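What follows is subunit A.
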Amino acid sequence: MQTKRFMSAAVAAALAWTSMGHAAWDGADDLPTNPLPCDGGGGSVAAKPYDGGTPSGAANMAGKKISLVDVPKLIGIGYFNATALGMQQAAEELGNVDVVTDGPTEANIDDQITFIDNFITQGVDGILFAANDPVAIAPVLKKALGQGIHVVGYDANSQPDAREWFVNQAEFNGIAKSMVDAMAAEIGDDGKFAIVTSTFTTPNQARWIAEMEAYLAKCHPGMEWLETVEAQEDNVLSFNQATTLINKYGDDLDGLFGMTSVATPASAEAVTQAGECGDIAVVGLATPNAMKPYVKTDCVRSVVLWNPVDLGYAAVYVTRAVVDGDLKPGGTSVDAGRLGTLQVINGSEILLGAPYVFDKSNIDGFDF
Partner candidate 1 sequence: MQAAPASGAAAAPVVRLAEVSKSFPGVKALAGVSLELRPGEVHALLGENGAGKSTLIKILSGVYAPDAGQVEIDGQAVALQGPAHAQRLGVATIHQELLQFPDLTVAENIFLGHAPMRRWGRIDWETSRRRAAELLAQLGASDISVDAVVGSLSVGNRQRVEIAKALALDARVLVMDEPTAALTAHDAERLFATVRMLCGRGVAIAYISHRLSEIFELADRWPTPTTTSW
Partner candidate 2 sequence: MPDFGALLRGRPRLRAAVLSQEAVLLLALLALLLVVGLINERYVAERNLMSIALAHAYIAVAAIGMSMVIITGNIDISVGSLIGVLAAVCGTLANMGLPIGLAWLLPILLAIVISGSLGVLVAYCRIPSIVASLGYLSILKGGLIIWTGGAWITDLPENFGLALQRWGGVPAPIWAMLILTALAAYWMRNSRTGRAFYAIGGNAEAARLAGIPTQRMVVLVFMLNGLFAGIAGILFATQLKVIQTTVPPYLELTIITAAVVGGVSILGGTGTVIGSTLAAVLLAAIGSALIFIDVSPFWLRATYGTLILVTVLFDLHRRRLQQRAS
């Protein structure tokens, strides 16, 4: 009978997948990893010539009022609310910049492209972006450059030649080192951990995880990575996935990494509700406000993050400097208001600084 035949085929297929087991994760973008030295100190990278793009025939707006648009990966999450806030602060300080933030409601490559394209048609002086996909976004960014619009990225990069500068919150290997070292400090060099991430296709998260794997192998070979689960950018799903991991591994689980500002507080909540505070460490990227309850109850000792308000703030300062001619290809540093002077790395990236580690002593000093 057809129904039966179909069902047995389906079940067989399901079992076949099951037996495939889970493989470690390598970032899946075929880029080399570059783990930092174990004992601190920056990895030295050879200086690279400028590899960004150049807008063709951009009007000289030096010192004049410019209007910028900001297209984050998605709107409606705390992280990009914070970057948008930083941009408004910078615009207010500078006085000659307008910034509008608008973007898709889901981290969707197609919608983001449409938004940028509409802004090009609308006619703006500059576009700030955080890419959902480095390659997919490139054609539309190149189109903007071709029409004399300045293009600066932050948070999530595109192909270098599709934009002028990228404000890098922290290098991938730096984040990886901070996260892994923080975890090792809590669970020891033979601890076992699992990861809760957004999706495997999110480029930043994938790179961080790949760098973490490389750094683990190099500096903490005794730690055991149990598995990685996806939880979208969804609070409740992150909580449920973390809870399932806690239930699955029981006492074998020593730590949880949260790879997004959604997954980390949800993982902390899962550990709290399971009554495992102190037994299961939570380390992750998160905003301070969401983590305060857990840091204060000592359930979470350290939260890794750059300051996204500063990131947005820097992006606007960099764009202003580019328009004014203060930052040109080949430049080595840029002045960024209250953040002081930021260094150019990697050809066309501006480094915000080392990732920041929040703990009980300083978390109350931040509100974002």
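One rule holds in what follows: contacts are C-beta pairs under 8 Å (C-beta built on N, C-alpha and C of every residue); 3 or more make two chains touch, one makes a residue touch a chain; residues count from 1.
Candidates were picked such that all candidates are chains of the complex that A comes from, given by their letters.
Owing to the predicted nature of the structure, the values given are computational and were not obtained by experimental measurement.
Every candidate listed (1 or 2) is part of this complex; the one in touch with subunit A, counting any copy, is 2. Looking at the complex, you find that subunit A touches candidate 2 at residues 3, 6-7, 10-11, 13-14, 17-18, 20-23, 75-78, 80-81, 105-106, 200, 227-230, 232-237, 239-241, 243-245, 247-250, 262, 265-266, 269, 273-274, 289-290, 293.
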